[in-house]
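Here the complex is missing a single protein chain, while all its other protein chains stay put.
Moving on to chain A:
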Amino acid sequence: MNELLAHFKQLTPTGYLFWILAFVTVLSAIVVVTARNPIHSVLALIATFFCLSGHYVLLNAQFLAAVNIIVYAGAIMVLFLFTIMFLNLRKEDEESKTSLAKIAAVIVGGTLMVLMLGIFKAAQVGSYNAIAFDAKTGLVENLGMVLYGDYLLPFELASVLFLVAMVGAVMLGKREAGDRHF
């Protein structure tokens, strides 16, 4: 406990910002899982995404922060909301999980959490040279150079992934009659 207090006393403003953001992120993520009303869940998810964007800014990834808000907090969340409104999930579904499954899930999840906490506590995290660090690392220009230079191949092949998803969505969405036997 004293170690923790000592840690907080020597924090810089950025450090405080990190702790506040981390707290809000975890809190809103817990609300996403526990909220009964799906709309509340989605709103908490939006809050989580905004907090994550804050983390990106702290990590010097400004472009990623902006894209995260536009794509996830903007487009994808609107889709989520639409789906929930169309599906009309107002009524509360009864819990279908048996208590045995719940206990097993708690044991497995808890083990993973303890493992993670222990490992993060004991891990040696790499350091960086603050003087030689390029503050423009996270800007579009550098990102573009990396994406179209070193990572050209996975960047292009990611388009195959989207093409598969698009073709699949159109195929599954098309109306058709009759069954099939193959």
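Here, contacts are C-beta pairs under 8 Å (C-beta built on N, C-alpha and C of every residue); 3 or more make two chains touch, one makes a residue touch a chain; residues count from 1.
Here is the rule we go by: contacts and distances are computed from a predicted model.
Peer 1: Given that one chain of this complex has been left out, which of "FtsX-like permease family protein", "NADH-quinone oxidoreductase subunit N", "Putative ABC transport system ATP-binding protein" or "Probable peptidoglycan glycosyltransferase FtsW" is its protein name according to UniProt?
Peer 2: The correct option from "FtsX-like permease family protein", "NADH-quinone oxidoreductase subunit N", "Putative ABC transport system ATP-binding protein" or "Probable peptidoglycan glycosyltransferase FtsW" is "NADH-quinone oxidoreductase subunit N", the UniProt name of the unshown chain.
Peer 1: In the whole complex, not just what's shown, which of A:78, A:113 or A:165 touches the removed chain?
Peer 2: With A:78, A:113 or A:165 as choices, the missing chain is touched by A:165.
Peer 1: Across the whole complex, list the residues on chain A that are touched by the chain not included here.
Peer 2: Answer for chain A: residues 115-116, 119-120, 122-126, 149-154, 157-158, 160-161, 163-165, 167-168, 170-172, 174, 176-182 touch the chain left out.
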